[in-house]
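Data first, discussion second: the structure below is written as structure tokens.
A single protein chain has been omitted; all remaining protein chains appear in their positions.
The first chain written gets the first letter, and so on, giving A, B and C; residue counts start at 1 in each chain.
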Amino acid sequence: MPSHNGPGGLAPDSSPVALLILDVINTFDFPGAEQLLQRALPMADRLAELKRRCGELDIPAIYVNDHFGRWRSDFSALVEYCRKTEFRGREVVEKVLPRDNDYFVFKPMHSGFYQTTLELLLQHLGSKRLVITGLASNICVLCTANDAHMRGYELWLPKDGMAARSDVEQTYAELHFRKVLSAKVMPIAQLPLERMAQGEPHRNA
Amino acid sequence: MPSHNGPGGLAPDSSPVALLILDVINTFDFPGAEQLLQRALPMADRLAELKRRCGELDIPAIYVNDHFGRWRSDFSALVEYCRKTEFRGREVVEKVLPRDNDYFVFKPMHSGFYQTTLELLLQHLGSKRLVITGLASNICVLCTANDAHMRGYELWLPKDGMAARSDVEQTYAELHFRKVLSAKVMPIAQLPLERMAQGEPHRNA
Amino acid sequence: MPSHNGPGGLAPDSSPVALLILDVINTFDFPGAEQLLQRALPMADRLAELKRRCGELDIPAIYVNDHFGRWRSDFSALVEYCRKTEFRGREVVEKVLPRDNDYFVFKPMHSGFYQTTLELLLQHLGSKRLVITGLASNICVLCTANDAHMRGYELWLPKDGMAARSDVEQTYAELHFRKVLSAKVMPIAQLPLERMAQGEPHRNA
Partner (left out) sequence: MPSHNGPGGLAPDSSPVALLILDVINTFDFPGAEQLLQRALPMADRLAELKRRCGELDIPAIYVNDHFGRWRSDFSALVEYCRKTEFRGREVVEKVLPRDNDYFVFKPMHSGFYQTTLELLLQHLGSKRLVITGLASNICVLCTANDAHMRGYELWLPKDGMAARSDVEQTYAELHFRKVLSAKVMPIAQLPLERMAQGEPHRNA
């Protein structure tokens, strides 16, 4: 598979599939974050590897991230803010640091689609097939997946590419994805990325 | 409590609280509808009583309903369609028939807020406090409640004013309402309607 | 050209082009309506003829209409309301009465796309090419055309299929359509409807 990434180049602006990474740039500075952090750390290792594979296949990665009330921040400023040693989330952030050819979208509320530019970015990329990952499975992943489903996207939800605070929350999120959203739910290792990356990006005529 | 409804009159166009009734006008003509119908029938009796109490307190009722692909229909035509004897949902529909002073909003997808007039109707009414009821607890009620939460509404979700296909779906829906949406979840009988109906309707300055 | 309309049948639910008719169901019961009405009456005759031609080509007609604060009304109730002899708009309404196979969308504000089901209806029909007509050229037609342009629709704006209160308003609306929205602006007689109706309806994969 030929890579369009030359030295220092960027991934192409067009792909039938996109990887969404929700709220991993995070201070983990809220009540109950400890529980989530325990599951988020191993998840971050797996996401880093998933991102690497996606990069090889020219599948774009889009960080869709809360700004934690920092309305004036750039995304890069937010990353630096969350990397500060004082925050518990530092280790997660370090594992999934964005790179130059990644995209990002600020989301002020739970869903990545609510009053954000995400839908237009996906239209620009021609992506109608989404792999949704990140935090937390039953909150922002669930709300974003709901909105993606109503907009007609094909959904892939890797169960070990997300994390919730508890097993019961993870379990009901997975049940919801399968039964209500007709999404494909499986471990990251079983995502057929090569096949998903094939086909033409979707273009509005 | 004085009623603003004169003889033949309509409820006033203004209230701090509104009752949403989701997808009860329904053919129940889909796979698996039988299970839902069993729970929907007793729910419909309770909803009829809730609507009656709301009417006494001048709390407006808003039917937020799928149109089942009948894009050309009026709401009244949809009601008549669903009352046809051939459909299993007939009995539910008969129990919660809309009346002249009710409102309705067509929703083409799961959430009552997605590409509908609901938000503007609630603005018109000045309602920032919602009681959400109807079908199904873990599908359209959940998606509508998510969207209402992101828009800043105060949420009341009576557990016996909705129905799901199974206990596990009802249980995770209630868990989601309480934990993720900070909603109040209780039986209909415990809704403090008199108190909820007090206070000024919310007006954009 | 074969018609898919059997006896008593409906136009097919699918077409690359759709005809939007804005706010012609109207009481004309507002300050300054007299001026608009003078231009709206001959426009209504031309729209009736345009609708007839569209019907022959199976191009769906969608009434996109204000409800004039009547939040509880059906569309058919609104039509009857506006036909009342006391209203000056009666004559316009009579000329462009909706028929069974027409669609309608309530719009609470100026743009037909703002918090309405229009975008989903057009998706359902597969229509990415719009003929926008009705009242008033520089208000609801302009706002609807702006929103359609941002959503990627191909726009056809027949100058004698709309009306404004004055020549200067009509003139700036046409200038805006051509220069800002890259729309095609021409008399109704020059709309190449046969050609526009060809091609596949647009389907999201």
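What we mean here is this: a contact is a pair of C-beta atoms (placed from the backbone, for glycine too) under 8 Å apart; a residue touches a chain by one contact, two chains touch by 3 or more.
Model, not experiment: these values are computed from the prediction.
Student: Using the definition of touch stated at the top, determine which of C:77, C:109 or C:186 touches the missing chain.
Tutor: C:109
Student: Can you work out which residue in C:97, C:175 or C:189 touches the chain that's missing from view?
Tutor: C:175
Student: What is the set of subunit A residues that contact the non-displayed chain in the whole complex?
Tutor: Touch set of subunit A with respect to the missing chain: 10, 13, 71-72, 74-77, 100-104, 106, 108-109, 115-117, 119-121, 124.
Student: If the hidden chain were put back, which residues of subunit C would touch it?
Tutor: Answer for subunit C: residues 109-111, 114, 138-139, 142-143, 146-147, 149-150, 168-169, 172, 175-176, 179-180 touch the chain left out.
The rule is short, and it goes like this: only the chains that are shown with their structure count from here on.
Student: Please work out the Cα centroid separation of subunit B and subunit C, and write it as a whole number of Å.
Tutor: Measuring from centre to centre gives 32 Å for this pair.
Student: Indicate the whole-number Å distance between the mean C-alpha point of subunit A and the mean C-alpha point of subunit C.
Tutor: The computed centroid separation for subunit A versus subunit C comes out at 41 Å.
Student: On subunit A, where are the residues touching two or more other chains?
Tutor: Within subunit A, no residue contacts more than one other chain.
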